[in-house]
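The other protein chains are all here in position, but one chain of the complex has been omitted.
Let's turn to chain A:
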Amino acid sequence: MLELAVQMLRFRKGAFVATFAALAAGVMILMTCALLVESGLRYQGTPQWYAGAVAIVADGELTVPGPELFGETESTTAPLPEGGRVPESLVATLAAVPGVAAAVGDHSIAVTAPASPGTPVTGHGWGSAVLAPYRMIAGGPPRADREIAVDARLAAGGKLRPGDDVAVIVGGAERKFRVSGVVGAAAPRATVFFTDAQAARLDPNPGSFAAIGVLAEPGADRAAVIAAVRAAAGEARTYVDGRRGLVGQPEAVAARALTVQAGSAFGGYAAMIIIFVVAGTVGLSVRHRRRDLALLRAVAATPGQVRRLILGEVGLLSLLAAAVGVPAGLAATAWTRDQLVTRGFVPDTFVLRGGVLSALAVTVAVAVVALGAAWIAALRTSRIRPTEALGEAAVERALGGQVRIVSGLVCLGGAASLTGLTGATGGTTALGAATGMLYLFVLAVALLAPWINRAAARLLAPVLRTVWGSSGYLAAANLRANARGMVAVLTALVLSVGFGGAVWFLQDNLQRQVTVQHHEGTLAQQALVGSAGLPAAATARARKIPGVVAATGVRRTSVIVPNRLEAQAVPAQGIDPVGADQTLDLGVRAGSLADLRVSTVAVSTTQADAAGWKLGDDARLWLGDGTPVTLRIVALYDRGWGFGDVTLDTETLVGHTATGLDDHVLIRTAPGADAGPGLADLANAYPMSAVVGADRLSGELAGDLAVSSWLNKMLIAVLVGYAVLAAANTLVMAALARTRELALLRLVGVTRGQVKRMVQAEQAGLLGVALAIGSAVAAVTLSSVVHAVAGVRIPYVPALGAATIVGGTIALALVATMLPIGRVLRTPPVEGIGIRE
């Protein structure tokens, strides 16, 4: 059978190229997603910084008991957005563990070095240098509070030598130090060392450490020490081996989360689309060869043999596709990784790892989908009796069974019921909801397509006749007779229009929501922005400037909320509530921001929906460092996208964020008052800060978003591209399969021009239907998801984008049909009639 399959493949290259292209592109996309996930899971940051320690005790993650599912309590573990802290007292406990030579507390302090701006720097106490360990290259360790040691990277960037004076910004203020020495660079981030006492003083979270490194006594039993440390650490987590690299490296944790999340989410969406496309293409290719298969049956192939033949062909194609798709996927992932590094999503220590596992999983998955589709397509062909098959090869059969109609309607109902969804927060959830809904709609269209096609043919017949005359008459007849054959074409077109229209625009809508809400909700005209952070005093100082009506310090952070489905980190802000009503308008729906205190909180309406909170409820949530708090909800507001889903009093956050500093201060000035000089003084008082128009702040936000949504946009573009490829594929296949039919038409006296016009008329009919359904599906999906996440009824659709989708679909359909038809028409009809189907 395999030999026969190979021969069939070789003979019908054209038809198989389409299936092959769909499979290979599918393998490539899935391979990229899988490899991102695999590399992310294997990525452990750079353990050099803690290479000297046998174990690191820290608190980098939070495990939250999740919802009860089927009687079992699930739990979710999330990385702590602000990094967790361990108490100072734990150092003594750990040092007392047998086999432990020393336990060293590590302060991790955000530092900015104006001498080499743009390089993120971390400050530590000299005591923790043994954890790496660090080697002195020149000079000596810091001995006085005014001394620091810098690493080679900073020394090179700022041309520093021992004895030089250097200014660094810590805690929002510039401080002068003398360089005591230079150490070799070991950590992925640039590093400076203070004395231990100075480090303790500068740490914004006194009384705690970012991590504690445990050094084992020489000759101690490593495993026993680790077990004892684990027991002694209590609540805190113990990291050993490669996992040490993730402690104290927020960018490594973020890189891991980003690649794993993006890879698996998009892998999921891609898988759905690939199932559609592969099933459609394989089904179509089997359908076009019914005559051959029927003959095989008649010439004495058992149903099983025909099935094996089809499965053999598709299996071979899957293997071929994997052979091309896997290397292509590797290349695509390498490119993606480079882009991610260049754009600053992941540190350049992030490398692609593994691949064998991903390649295997993807190959198997795609082969299973393809074989499943082939099996279903083969079932019909091989179950019917041989003469029936010969007969059917010429005439189209009935539209389809009751089961098909019923399942189609069920899908439609399911999709429609999803339009009422509420309380989806966050871009990923929204994207997931949109894709799920879209999938159901397209599935419904695929199932109901025969009836849709026939109804459309009836409806359009008069139009086609009037516009195209006798060619239009033939076109309408073809559309009706071929209602089943056009299923794959209609589905592919609806899929690309629907996907492009819904998911691409959804991303635009989410981005736009953020900027629009931020713009509309900012009442202040000016903002003091400090890239090295601003102390709370900046707000107080701004309020004293003549002409300033109100000033609000804003601290951006994330908190972890127990949403119904799982615990999630959501963006949050801490504000100084005094006079906030003059600078911020969060679109409060219920309650009042004036009641915001240390013990209360305001949340967005979508967040309240997602967690099941109401005004006056006690909300239990976790601050960015994992501290649980219970806060009474005093206000619900609409502009969660622009300002974060949770708004707290800055006081609540004190000691719970990594820097302990504000990001910006919103400043409202009285009309006509000239606060210019006062504001200029303010900016001068804080290093690396500037006063900008509030619009600039929204603009920068938009810029940041554009950068951070790059990966999403890229992956969506790939998926839309894949849907388009599939549509083109099916169109070409359908066109080429008509050789005999068109030859016959020309033999009975239809001119070449008439045939062309007939095909044009068919295309117009089909396209009209596909565009109408596709746009309807996209519109319903987009508006309900946008409504659910942003509360806006009418989604934003950029005119250019809409034109691209409509124009692109038309161009695609014309090119993918008229070119092959043109080729078919160039062969003399007598040859065409003899040509194998």
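Everything below uses one rule, namely that a residue touches a chain if its C-beta (ideal position, glycine included) is under 8 Å from a C-beta of that chain, and two chains touch if they have at least 3 such contacts; residues count from 1.
Note that contacts and distances are computed from a predicted model.
Peer 1: According to its UniProt entry, is the unseen chain "Ferredoxin reductase", "ABC transporter", "FAD-binding protein" or "Cysteine desulfurase"?
Peer 2: Record says "ABC transporter".
Peer 1: Any idea which of A:Arg12, A:Arg178 or A:Arg380 touches the chain not displayed?
Peer 2: Checking the options A:Arg12, A:Arg178 or A:Arg380, the one contacting the hidden chain is A:Arg12.
Peer 1: Among A:Pro87, A:Pro114, A:Pro303 or A:Gly414, which residue is in touch with the absent chain?
Peer 2: A:Pro303
Peer 1: Which parts of chain A are in contact with the chain that was left out?
Peer 2: Here the touching residues of chain A are 4, 7-8, 10-12, 291-292, 295-305, 383, 385-388, 390, 393, 834-837.
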